[in-house]
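Encoded as structure tokens, the structure appears first; notes follow it.
A single protein chain has been omitted; all remaining protein chains appear in their positions.
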Amino acid sequence: MVELAVGDRRILARSDFPAFLDALNKLGYRVVGPTVRDGAIVYGPIDRVEDLPVGWTERQEAGKYRLERRGDEALFGYAVGPHSWKKYLFPAHERLWTASRKESRFVPAPEPADGPPLAFLGVRACELAAIALQDHVFAKAGDVAYATRRARALRIAVQCGQAGGTCFCVSTGTGPAVGPSHDLALTEILTAERHVFFVEVGSPMGARVLASVPLGPASVEDERTVEQIVARTSASMGRTMVVSGIRDLLVNHPEHPRWELAGQRCLACTNCTMACPTCFCQTTEEVPDLSGERVERWRRWDSCFNSAFSELHGTPIRKSTSSRYRQWMTHKLATWHDQFGSSGCVGCGRCITWCPVGIDITEEAAAIRASPPPQVVEERT
Amino acid sequence: MSGSAEGMPNPWLPVPYSVQERRSETPDTVTLVLAPGAGPAPLRFGPGQFNMLYLFGIGEVPISICGDPADSQHYVHTIRSAGRISDALCRVAPGATVGVRGPYGTGWPIREAVGHDVVIVAGGLGLPPLRPALLEILRHRDRYGRVEVIYGARSPKDLVYYDQIQAWRSRPDLRFQTTVDTAGHDWHGDVGVVTTRLPDARFEPKDTVAFLCGPEIMMKLTAQALVQRGVDRDAIWVSLERNMKCAIGLCGHCQFGADFVCRNGPVVRYRAVERAFSTREL
Partner (left out) sequence: MTATPASSESPLRLADHPFVWGMDPEFVARLSSIAFERSFESGALLVREGDPAEEFWLLFSGKVAMEIVLPGRPRTTIQTLGSGDIVGWSWLIEPFVSRFDARAVKPTRALGLRASRLRSLMDADPARGYHLLRRLLPVIAERLENTQLQLLDLHGR
């Protein structure tokens, strides 16, 4: 068998997809990917092809999400669901360390990294971008647990064959074409005659996975088909957002009346921050056992929409919901640039779909752009 | 991201220190002197930096370091009982173990002040974070011009470092004004918010570096008064305070505009936050 190299392209038949899953398992990976649960496509363990959302798609709009049957047997015929890969790389609730009391002293022991490495199956272009953004955030903080999980995880991208109703990755420049940073990138080709996956090797580990999988050659025609699929997805984005100059636009208009309007609708439910694949805010918890001799230190996802989030000496600094909405959106689209050198938004649309009142970040940004109040010129240092 | 995380230090792990001394400053404020639990780990910190202090079974809070930067054997922290965790920290006994993560954050730019007049304005518990800067300046007193300190507290019983302040006040090369917001008949010092003492401070505005620490409104008004007097916005430094859970730029709680107070602060130039100070609920 010829060893594959980074950049190589092959065709994987739908009928050989089980062999692909087997290859991952044999290398010790636990495969996680899209699966239908509770009326949505979420991420969970994938043991068999049948665990994937075979023949399902979804309809997404602001505040609306509905599963629908496709007319075919596509494995990845949807856009994105409420989950993102951060639930694996940055678990919603995670033990940081454990300590036992020894006389008057205590000795903290870090949480060991255990469990099999994960293979993320079905990572969208926007999600690769989101993982890269969180990589940067956690690396800057030197977070060992994240880095350990991340270093072991395999990213199997699947390019979107269709855009969701709230998608705008074309605007944010994060999709729908998968960039070079992945282990394997798949594109599902499904016609009346043919159901195959166009596979591109993104890393030596990706090549290793494919070593034992039956593959066929990829033709120029196949490459053209993939390009057409991506072009079709690009052309069907449900949303757009003008991002040029957005950092200054938002930073310079903290008193724009639009914040107040969004604040009147927002329930501060935190859905957007939980669904967002880049939101990283967290809080810590001290969990003593009943004897008081042993404690566990945990972290948990937190949200800038919670009142306690900004609490100082017992009083929240951001009392109003509008100030919290402003904090979230300004951080995501504007101050993230100052902090990490890019936008924190990847255009996945989850915050729009999963907002119970349908607040739409693209609409809010457009409204602020459309009617900026008298310009305040910021002095930057 | 490539490679493995092996060998990376874990920034979440507190290092056990033992409480060597506990001094009562005011009815609700104590000073703790901490020594490394094992080994003579030499400590280095910049004036104005802070540590995360952890109590077993209770939790963790950010507290400024207020000891002498030249003392590499101890961390000194002055803590006001202002919540569940700081309450517990205020009650620890000598010999107890306190976890320390740090030091974190930016410090007072002492070097930038060399050759200039220095104005230090502290409000309430704003004095402890400024104490290392003042000690450092006094250690090399000849490097600086006039040194003016204004310290304001709510009432005479809320003044910390009482004995040291008496010593500072008696120095000929330092003007240390103390004022309180209100006082009883037994107080013979000044009464009025800190800004009322500023007109009395002697310094050359164009040649002055100012360090301010205290409640945000106090820093804002003091900075405005200094600017009005002719001090450059870039020569005024303030120390910010925000909710903080991690101190490593990860929990997101301490964001103040684009800044993570734990990483870009707590000490920042007034010019950088002047607008943010006037933005509501930022």
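Per-chain residue numbering starts at 1, and chain names A and B are given in the order in which the chains are listed.
Just so it is clear, a contact is a pair of C-beta atoms (placed from the backbone, for glycine too) under 8 Å apart; a residue touches a chain by one contact, two chains touch by 3 or more.
This is a predicted model, so every value here is computed, not measured.
K.L.:
Who touches the missing chain here, B:195, B:239 or B:255?
P.N.:
If we include the chain that is not displayed, B:195 is the one touching it.
K.L.:
One chain is left out of this view; which of A:71, A:112, A:314 or A:341 touches it in the full complex?
P.N.:
Once the missing chain is taken into account, the touching residue is A:314.
K.L.:
One chain isn't shown here. Among B:76, B:89, B:125 or B:235, which residue touches it?
P.N.:
Of these options, the touching residue for the absent chain is B:125.
K.L.:
Please output the residues of chain B touching the missing chain, sorted low to high.
P.N.:
80, 82, 123-125, 152-154, 158, 179, 181-185, 187-193, 195-196, 199-200, 214-215, 217-218, 221
Just so it is clear, only the chains that are shown with their structure count from here on.
K.L.:
Measuring centre to centre with CA averages, how many angstrom lie between chain A and chain B?
P.N.:
39
K.L.:
Which of the residues in chain B come into contact with chain A in the complex?
P.N.:
Within the complex, chain B contacts chain A at residues 1-6, 8-14, 16, 18, 37, 56-60, 82-83, 95-97, 99, 234, 241-243, 245-246, 248-253, 255, 257-258, 260, 269, 271-272, 275, 279-282.
K.L.:
In the complex formed with chain B, which residues of chain A make contact?
P.N.:
96-97, 99, 101, 104-108, 110, 113, 135, 137-145, 147-148, 150-151, 251, 254-255, 280-284, 286, 288, 292, 295, 297, 302, 304, 309-314, 317-320, 323, 327, 331, 334-335, 338-339, 376, 378-379, 381
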